[in-house]
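Left out: one protein chain. Kept in place: all the others.
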Amino acid sequence: MNQPSPTLQTSTSKTGLAALGLQPVPGAPLLELDDLRTYFEIGAGTVHAVDGVSLKVDRAMTLGVVGESGSGKTVLSRSAMGLLRSGNLRQSGQVRYQGHDLIAMADKTRRRLWGTEMAMVFQDPMTSLNPVMKIGRQITESLRYHLGMSKSEAREAALVGLKSVGIPAPEQRIDEYPHQLSGGMRQRVTIAVALACGPKLLFADEPTTALDVTVQAQILDLLDHQRRERNMGMILVTHDLGVVAGRADVVAVMYAGQVVEIAPTAELFGNVRMPYTEALLRAIPKLDEASHTKLNVISGRPPDLIKPPKGCRFAPRCPYAQSKCRNEPPPLVESSTPGHAYRCWFPVGSDQGSTQLPAPVVREPAPDPAPDGAPKIQPTPPPKAPERRITAVERSENAPENPNE
Amino acid sequence: MSEPGTAHLRDDTLLSVEHLVVEFPAGRGRKVHAVSDLSIDIRKGETLGLVGESGCGKSTTGRAIMQLPSPTSGSVSYDGTEVTKLSRADLRRLRPKMQMIFQDPISSLNPRRKVGDIVAEPLQIWGIGTPEERVAKVREVLDACGLDPDVAMGKYPHEFSGGQCQRICVARALVLDPAVIICDEPVSALDVSVQAQILNLLEEMKERYGLTLVFIAHDLAVVKNVSDRVAVMYLGKLCETGTPDDVYGSPAHPYTAALLASIPKPEVRSGSEESAPLSGELPSPIDPPSGCRFRTRCPYAQDICAQVEPEVRDVGNGHFVACHFPLVRRPNEPATATF
Amino acid sequence: MRVARKVLLSLLRLAGAVVAVSFLTFLLAHKIPGDPTAIILQDKVNTMVPCGSVLLGETVDCGALAPKVVHPRGTEAPGAVTSVCHADRCVIASDALRHQMGLDQPVLTQYVHWAGKAIHGDFGTTYDTQPQPVWPQIAQALPPTLELMIIAMVLSLIISIPLGIYAAYREHRLGDRILTTASFLFVALPNFVLAIFLIIIFVTWMGAVQSVYVPWSNGVGKNLSTLAIPAVALSLGMASVYQRLLRTDMIATLQEDFILMARAKGLPTWRILTRHALRPSSFSLLTVFGINVGTLIGGTVIMEVMFSISGIGKLITKSIYVRNYPTIQAIVVLIAAVYVAANVLTDIFYSVLDPRIRHA
Partner (left out) sequence: MPEISAQTEPDPIATDSPDADTETVAKRKRMGVTFWIAIGWVALVVFGAIFQPILPLQSTTKPDPCSTYAATMANYGISGTAAQLYNNSQADSPRQAQQMADAGTKPPADSISACPNPTLNSKTNAFPSAQHWLGTDSAGRDTFARIVAGAKVALLVGLVAVGVGMILGTLIGLIAGYFRGAVEGIMMTFVDVALAFPALILAIAIVAFRGQSLFNVCLAIAIVATPGFARLSRSSTLTFSEREFVMAARVMGASHRRIIFREILPNVALPVVAFYLLAVAIAIVAEGGLAFLGLSVPPPTPSWGTMIQDGYNVINDSPFVVMVPSMVMFVTVLAFNYIGDRFRERFDVKEAAL
């Protein structure tokens, strides 16, 4: 059902799972994380970078993973692929690729799946391409190693690959070095490198963060296009809610190493249940808001991942937190909508959840300069709690239809 | 070839930049045309948002206004004083009136000095007040920027997070009671929730101290949030300027329109077809295209765009655009071409 | 094109630096110690030319000179006359001698004259009663010096590169810790102290190898075995520095995204280490390798003195003892030229290794 990528046609040797003598387990999803925990032992204690994450990705679907810096989203994607290599790493749980547990696999065995079954695109194309190696070789290398192609076969395949990611004049570009290309072209090359051996699963770790907004749109289009054409599963990791909103089928919001809310994209943006997600959405300036709209601020700081709070990890910063939130960690519970789960005792919109979030206020233009420069010692008040809350009705009015059928 | 002109400049401005040109040597006799014939002005109490993609010359413009370094040609006048013609001593005397906040808050603070000293330094340089008065002033601005002076003053910058460092930078800029602050991408290195804090802080400080701001950023939504007037730049040239509502609501320049269409919005799109409105990337500023610099990527480009540089023209309501075929026209203006 | 341009520029810089160095050396030799005729005169004094004797046609009156002469190594008398006295013997340089040596001309003219000849390999003759040409002495002393230097360089790279890669790969584990400690000790061990320890162990106690140099002509095996201790003593310190540099850079490189990318391609570890990580990690190593040529020359000089190797180092110390300035000067210029050339070669190699520099 899935048409092989052009590069695969020239190969005769077995790759990926087949090379390991494994068959996909029937009915198993492409990738399934089951209570994945990734801890790092450092001098000061154990960093709970990823703490009990369960997710599922199937072919042809895009899973968006959103979070702020330090939320564990990058560690999550790297540990899901098994890329972390460090003496102080402690991992538990399961990562099943087509039914086979990757964590239990030997490093050498797992390596046979990298590039052939799953691949990764990184944040900064400047640093993710080897600066002293011609881009052609960076593509042909894995073709020759995994697929046993000859030099000329691999070069042909690389040209095809470069063309498919929209590199103009690939015959000339193939012999150039990464620094001779622009940022957008470089990211296209990294995508070509990642897709060279026809993986079925692509991790895209902040693939557009280092790029300009017009180029970002191009790269996101390219990823989307390749995903559909190759029938790949894709995990799109980003800090930008806008990026996942436009591209993902399902979005997982991460906070302090945990998934705090996961839902089909339309459902998530239309019916936020987790206060953190809501606060994040409200903190972003929006194009359709008037100028000088006061932005919502998430007070406090993300928790120390060495000593996470014992209750809900967002409780210390949550405007609606109650004593239960501070003492009992909430489980990830399914809402009435299928596929929508959240980690909150008093979700947004519920009776017990807070009901007094205000609407955005438009600030008055600046009055005359402050008249006196007299020192003012008393602390400024904390940012005011928002005054009006957007009702569920207002939200659903803005929400477009769910593209996920 | 014509020049973009200055039709969009106003009279009662605090800061006005005319025909600003900044060029850097690029080796072998070539030049980087970072800013080319840019004119822009700011009224007192106004926030001008300067927006564009990386390499469009917006940061260079900000620095040229500060004479860091002085522009290749063109004039910058502050409150009637021609800044580019000032002697070094006079320029130094003017400095306290115009301050700057930079993109990387950690790099903007000297890692070897305590926060109290960093914020007090401008006062020391200018010998303002007695030591006690200086401390009082430093406490005041730190406090105004949401930092507890008792805790903050004795610490080094690395003990603070990025957001807090940016607050310290704001405090340092405020301590001299400046009239103008140029904010060069002040939030682009910060996380979303922190970004909101700093944007709110800037707005509060603007109100409290009666500041005039030049806000340089690549994020259109952020610029819209803080600006009274927006200027869009592309490859060293001004494309479009006007109120945020006009520029964002009915963009007149094809580049502005494309930029707006490229932004991923935190709301679900229907269908997942190709969405990038622009192909290609920014041409090299060493050898910019002739005529309209956007023409190589513009879906509406005609022959004239390659030959004649478009002049800034009014499309109504103080909304100006430098384009031969603007997407918005004055109601009574005849169409010059059809797409 | 660009590479050729770069090479040309480098060569120009090389020429400029050698000219500057040679001129400075010339100044040092001709200005600071006073008048070179003093050396010839000293020689005469030492060879018992009696007071009041005639030197180059001039008769010297000892009584007139004596009060002015106080410096033991020769000093300048009033005017352009240099005299040297010892006990009751005095000699004075005549204008004829000064003219013969070209000393009556401005320094710059003298330098141009000297440099003009030096380009053709003529570094002049020694200042003594039986002047000898300088160049043949140097030519004879070069081979053992070069041999020792090259062996030490190659040895240091052979030791350091694999160990550096290994230590970086095993960062903070046992193997790395042992290597780090060892390299730390060896960096602090001056090469002559290391040589002394090696001599005590292998020569004094074990009597294993000879510590006195045997030239090539007496058999390659013997020659190499006598060079073993000096070469090891020279290379271990350098190897430790290289190993540490490579380890540090490699650790940084291994954290780069492109290494993660290579891992994500599923390439085996050794291939990532050698093909992807080694080259971008070797820039500091290369820079220091170029700079170290200077250190190595210094070290070689000491080794030659310690092991009686009749190379450049031995020659320069011998020349210093007999105050043979033309030879010292020629050697200093030669060494500076070699050193600058090594640095230019490093630059060129740098741009071969790093395409970003090539296209900059």
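Quick notes
Per-chain numbering from 1; labels A, B and C assigned in written order.
FYI, a contact is a pair of C-beta atoms (placed from the backbone, for glycine too) under 8 Å apart; a residue touches a chain by one contact, two chains touch by 3 or more.
In this text, all values refer to a predicted model and were calculated from it rather than measured experimentally.
Contact with the undisplayed chain is limited, among A:Q91, A:S299 or A:Q322, to A:S299. Screening B:C56, B:A189, B:C239 or B:V315 for touch with the missing chain picks out B:A189.
Contact with the undisplayed chain is limited, among C:I150, C:V193, C:V220 or C:V352, to C:V193.
If you put the missing chain back, the residues of chain B touching it would be 63, 66, 68, 92-93, 95-96, 98-100, 102-104, 106-113, 121-122, 125-126, 146-148, 151-152, 155, 159-164, 167, 169, 172, 176, 188-194, 197.
Within the complete assembly, residues 17-18, 20-21, 24-25, 28-29, 32-33, 73, 184-185, 187-190, 192-193, 196-197, 199-200, 203-204, 244-245, 248-249, 284, 287, 293-295, 297-299, 301-302, 305-306, 313, 316-317, 320-321, 325, 328, 332, 335-336, 339-340, 343 of chain C touch the chain that is not shown.
Please note the rule applied: only the chains that are shown with their structure count from here on.
Of the two chain pairs considered here, A-B and A-C, the higher C-beta contact count falls to A-B. With centres defined as mean CA coordinates, chain B is found 31 Å away from chain A. Residues of chain B found to touch two or more other chains are absent.
Under the contact definition stated at the top, not a single residue of chain A touches 2 or more other chains. Touching chain C in their complex are the following residues of chain A: 78, 81, 83, 85, 87, 111-116, 119-120, 122-124, 127-133, 141-142, 145-146, 177, 179-180, 190, 193-194, 196-197. Residue ranges of chain C in contact with chain A, taken from their complex: 172-173, 256-258, 260-268, 271, 275-276, 279-280, 353-356, 359.
Those residues of chain A whose C-beta lies close enough to touch chain B in the complex are 68-69, 182-185, 212-218, 220-221, 224-225, 228, 239-243, 245-247, 265-266, 269-270, 279-281, 283-287, 289-298, 301, 363-370, 373-380, 383, 398-403.
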